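Would you mind keeping the following structure in view while I ask a few things?
A protein chain is absent from this complex, but the other protein chains hold their places.
Let's turn to chain A:
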Amino acid sequence: MAERGGRGTSSGGDSSLDKSITLPPDEIFRNLENAKCFAIDIGNRTGASGAAAVEDGWWLCLLRETAGTGSEWRAGHVGKCSPAEPSAHCLKLETDYGSRSAPRLAGGAGHDGSCGPEALPGVDKEDVMTCLIKGCNFVLKNIPHEVFAYQKDSDTEFRFQTNHPNIFPYLLVNIGSGVSIVKVETGDKFEWIGGSSIGGGTFWGLGALLTKTKKFDELLQLASKGQHTNVDMLVKDVYGGAYQTLGLSGNLIASSFGKSATADKEFSKDDMAKSLLHMISNDIGQLACLYAKLHNLHKIYFGGFFIRGHPVTMRTITYSINFFSKGEVQALFLRHEGYLGAIGAFLKGAEQDNPNEYSWGENYAGSSGLMSPSPDLCPMQRARSGTFDMFEMDRLERPLVNLPLLKDPSTYIPDTVDLTDDAMARKYWLTCFEEALDGVVKRAMASQPDSIDAAERAEKFRQKYWNKLQTLRQQPFAYGTLTVRSLLDTREHCLNEFSFPDPYSKVKQKENGIALKCFPSVIESLDSLGWEERQFALVKGLLAGNVFDWGAKAVSEVLESEPQFGFEEAKEKLQGIENHSVASCLCEGPPHKCALIFADNSGIDIILGVFPFVRELLSRGSEVILACNSGPALNDVTYSESLIVTERIAAMDPIIQSALMEERLLLVQTGSSSPCLDLSRLDKGLALLVRERKTDLVIIEGMGRAIHTNYYAALQCESLKLAVIKNSWLADRLGGKIFSVIFKYEVPLK
């Protein structure tokens, strides 16, 4: 992976600039032969003035979409490196790979009096600002945990924000070589309101002059070790203490580099780099704040590729904004600050495909995540070339929207535990996923017995996921708030990357077959019970079915060692089910108009647990929407599998049969391929149906959907969250035993 990308090396000189373009071709050019269109964002190429020794561009961004086949999902792919030889590189890409549509170029941003965007020969020039804003709006809407505030001296320095349904208005401060300040009011309405020539290029240029270090990241490295107070003149250097009348602390910088003018000594590179970083960050913060106040805006997002998750920079900018605005304006950072222009250019280029009609999701396998600026902290990622960074997104077939029944979409947080916050839980879960890795690898190999390279791919998967876990141990914030869900999703994405899209497909088929055979007898025994007994048995069945979860280690061990383990045995395992009078609560009173059920596992779970319950609801006169995952995850039942299963059941059961015919039983897809559930990102069709059928009961089943996520989700209607705790640590934490059941029935206050 650390090999050079062929065209990376240029003159062979030892200039540090040409080394950093090393790209791992197997990653960045993955799928490029299928590229329908790709976008390039090259920073300000102007060598500007003599002061800024920025000879080359700032960065190079690639973003591409691979054309899928038919209804397959398609992926967008962004890669990026810095610093680079932009023209050479992007044009090479174009000629080498012959993209079908012209690449789009977003150039550097114009600022006070100086340069505007510059065109590269042979490349379309896009409206820079349009691309930038498009890109920014896009990540704000589509990428969960894109935005974070930086909190100094806090356990969790990164405070990720939930995606608010309304992102406008905001101020975008794009820090490239220079700084652009844009007021954004709606998706189409924005205005360049100011800028500054003091930006990333200034830091780089002056930094190079001061320290003789030519690499941007090395400058940041120096800065993180430096003491700015050795170079800067502080208030206390002038006053001997604080400036009481103005309430200025003695430690405030009175004059950046003020000491170096008069003190007759050598200054350390570290100290000067730190002072310079402070100076520029403070300045940008101050200017941004003045613009925000002038335009009455309270949120400032920082884009560009200057900050790079660097704590000193974020701390200084945040401090500066808080200081100058007295807390009225919030400084917010973006995980993908450097990609905005490229994403915007891509969206613009793909406009004939109506990109806004789709939703996108971050692919954790293909994205390198927010890096630590220190290579010492993060040996894994930096083992590659200089500052190479990737961002991959999956384009989903259909748009995702909020579940209309969410009580308050703006405060809804899917995840129950924030592992970035909870160090103990984080350690446990990371270890848990590490320990489960062998099993997943084995399962992946076994799922493709006829493939000759399955073992090799499975091994690659192991490496990749293992590395991700190690990265997350060191930087839990790399992909936003760390949660059990993100760990599960990352595993799914990594499996996909190495072409194991559905390792459980055979297991699922087999189990569906067995469960279908048992279906008539289960129904028969349920029908023989009295009403109250039957309600209890149905709920117990629902829970027992949920034991069959290959994602849980405790269960997969049992299932592997005891092939005879079945529905009845599972019922025996359940803890705390003896007295569930609540079970009948749910079923008393007038029937519900329509129930929405989020199903979990295939096999016994869906067929012997969920379907009898669905059948009962139908016979009471309720309608049922059964929602299953759009794509595979573990042994969870997928939408397409649910179609087959339902057809088979309908053939055996007249109630299901007629409900299907009368469209009182509806099968939909969730839009997700995760073992967990984000109710703010559901398939638009599902949301429409929920509204149309006036759904008044939501049932969420399984650990992933009802415990790791949505445990605290507040809905406008009655809801039932149920699951079996198949993990002893979690059971301990919740004060119960393994195989304890969670049965959370909530009725909203009228």
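Keep this in mind: a residue touches a chain if its C-beta (ideal position, glycine included) is under 8 Å from a C-beta of that chain, and two chains touch if they have at least 3 such contacts; residues count from 1.
Note that in this section contacts and distances are computed from a predicted model.
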Which of "Tetraspanin", "Small ribosomal subunit protein bS6m", "Sorting nexin-1" or "pantothenate kinase" matches, in UniProt, the chain that is not displayed: "pantothenate kinase"
Touching the absent chain when the full complex is considered, from A:Gly135, A:Gly176, A:Gly194 or A:Gly303: A:Gly194
Touching the absent chain when the full complex is considered, from A:Lys141, A:Lys293 or A:Lys506: A:Lys293
Selected from A:Asp127, A:Glu157 or A:Asp237 as touching the chain missing from the view: A:Asp237
Contact partner of the left-out chain, one of A:Val128, A:Ile143, A:Val184 or A:Met279: A:Met279
On chain A, residues whose C-beta touches the chain left out of the figure: 49-53, 112-113, 194, 196-198, 202, 206, 209-210, 212, 232-233, 235, 237-241, 243, 245-246, 248, 252-258, 260-262, 267, 272, 279, 282-283, 286-287, 290-291, 293-294, 324
